[in-house]
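Notes for the one structure printed next.
The complex is shown incomplete by one protein chain, all other protein chains being positioned as in the whole.
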Amino acid sequence: MKNVLRNNSKTGLTVVLLVVILMGTFLFAACENTATNEETTSLSGKVMIVGSTSVQPLAEELADEFNKQHPDLRIDIQGVGSTAGVKSVNDGTCDIGTASRALKSEEESWGLTETVIAMDGIAVIVNPANKVQDLQNEDVLKIFTGEINNWKDLGGEDKEIIVVSREAGSGTRGAFEELMKLEKKEGDKTVSLVVDNALIAEGNGAVLANVAGKESAIGYMSLGMVDESKVKKANINGVEATVQNIQNQSYPIARPFLMLTKGEPTQETKAFLDFILSNEGQEVVAKDYIPVN
Amino acid sequence: MKQRRIKEIIQKSFIWLCTFITVAALAWIVIYIIANGFEHLNLDFIFSEYKGGKNGILPMILSTVYVAFLSVIIATPIGIGAALYLVEYAKPGKLLYLVRFATETLAGIPSIIYGLFGFIFFVTILKFSFSLLSGALTLSIMVLPTVIRTTEEALKCVPVSYREGSLALGATKFQTIRGVVLPSAIPGILTAVILSIGRIVGETAAVYLTAGMVTRFPDSIMDSGRTLSVHLYVLAKEGISFEEAFATATILIITVALINLATNKAAGRLKRRYEP
Partner (left out) sequence: MNRVCNPISADLEYGTQQKRFRLRNLKEHIAEGLLLLCAFLAVLSLLIIATYIFYSGVPIFGKVGFKEIVFGMTWKPLEDMFGIFPMIAASLLATIGAVAFGATVGLMTAVFLAELAPLWLSKVIRPAIELLAGIPSVVYGFFGLIVIVPLIDKYFGGGGNSLLAAIIILGVMILPTIVSISETSLRSVPIEYKEGSLALGASQLQTIFKVSIPAARSGIAAGIILGMGRAIGETMAVILVIGNTPQLPGSLLDRARTLTSNIAIEMSYAQGLHQEALFATGVVLFVFIMILNIVLTTIFRKAGEEK
């Protein structure tokens, strides 16, 4: 009996401790909120941004910077994909939709207000161990359609090429296919020509991770997110994928980052968009992407 | 005879081999992850926000706690009620069979289907948008079968003599349930709650389609938040930082180990209570 009692009080103690810890974290969160509340000087409320995973890191940085001026404005950024971003701003489920590609003709008819916040290149990336680094436009086309499937045809090792692509509906994929002519019109449909056995990676980072991990892989991703310690950028037509080369238009694969609003934006949304287009905002953009002014 | 001995030896070594594979797989996964995660695990990582270079996971821990807390608050009373009805009231027949079938099926539905459902029902139709509430509601349906089943087992463990004693003293059925059956089954109910928390903490597919993946402190239950498991998934698929991913995975494994410990303790209490 004594034993049971002692054990019980022990478990009781654990439970109490757990509860205290839980309460502690809740309180902690609450304290933090009130702390920020007191500093209120300007804008407050919430801006909901939904859309492209490629735009997300940039949007987060912009929001961080904007929050330094308006600490009480909550900017929530949901990275779910370009198509979903366009759709949700049209539904009214978010304040700003983002897309990493130009709007499709169907979407253009919805009457959304487009703001181009930055330009971004799409880099073709290969594993650092790969000897091939210079590719012509046609080579890229042939690799991604499966016409060339071994690196030896391009002067590399005798290894089968592993094509890493993105999921259907991704803005980066849409822009890449459009710019590299990896699609063809069949009646009123646009058909993707990317080879059927391509590895499908969800997100820019997954492309990066796959190419970094496999010697014979090739992929494409947002230039601003390329980590050159893990992968190598391929030169297209002898031109390196850099911000300068996109600005002087010698590097061919670039697309806009869009922020979309519907109807009259709220005061907070408008302030945020104005900030992005201001010199301060574009300075943040210029760190990894191409400013628009 | 000799042949039989050889056969037995082969069979026995096969059994040992299989057990070894099971244990080795576990040890490999756990040790590999913890060994890689431990170096990155520090107070700064656990207790800072996810921004400005400090990629702390406190917001994810909080979101996880909120979602788990909310789901348990929703699912437990309903689950206990259902279990009470099944054990104390229901007579064998169509209704009992229907409820059984429903809970069994709910238990078998893959989490991605819960995610799909939550996405269309709570997020889109009820317009809760990506929020902790949508996530918690979806998860509470998901853990309902666990709560019902575990509570049922606990209720069945309460000796019939307890009920008879109470009824004989003139208490009504509900008074008996409230005053005698439920209190005796509390350790079992506790087990149900802990098991549910374990499932919620480990869930990814259903949460990611309903609670979203915003990396900030949630201010209210209508805010979107990213749970630890979703965070690990994003870190893994975006390849942002494998060190952070290992550290997050380590925290998840430690949490699960603690939860298992708590379950065993609660179950042990239940056992002790009815064994002299």
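When the chains are written out, they are named A and B in that same order, and each has its own residue count from 1.
One rule holds in what follows: a contact is a pair of C-beta atoms (placed from the backbone, for glycine too) under 8 Å apart; a residue touches a chain by one contact, two chains touch by 3 or more.
Just so you know, these numbers come straight off a predicted model, no measurement behind them.
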item	value
Touching residue (missing chain; options B:46, B:73, B:98 or B:169)	B:98
Options B:23, B:46 or B:73, residue touching the unrepresented chain	B:23
Hidden-chain contact residue, picked from the options B:61, B:211 or B:232	B:232
Touching residues (missing chain, whole complex) on subunit B	4, 8, 11-12, 14-19, 21-23, 25-30, 32-33, 77-82, 84-86, 88-90, 98-99, 101-106, 108-117, 119-121, 141, 144-145, 148, 172-174, 177, 198, 201-205, 208-209, 229, 232-233, 236-237, 242, 245, 249, 252-253, 256-257, 259-260, 264
On subunit A, residues whose C-beta touches the chain left out of the figure	80-84, 87, 160, 162, 167-170, 186, 189-192, 196-202, 209-210, 213-214, 216-217
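Going forward, only the chains that are shown with their structure count from here on.
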item	value
Separation of mean Cα positions, subunit B and subunit A [Å, integer]	32
Subunit B-touching residues of subunit A, taken from the complex the two chains share	4, 7-8, 11, 14, 22, 25-26, 29, 32-33, 48, 53, 60, 64, 74, 76-79, 93, 201-206, 208-209, 212
Sites on subunit B touched by subunit A in the complex	51-52, 61-62, 65, 69, 127, 129-130, 212-214, 216-217, 219, 223-224, 237-240, 262, 265-266, 269, 272
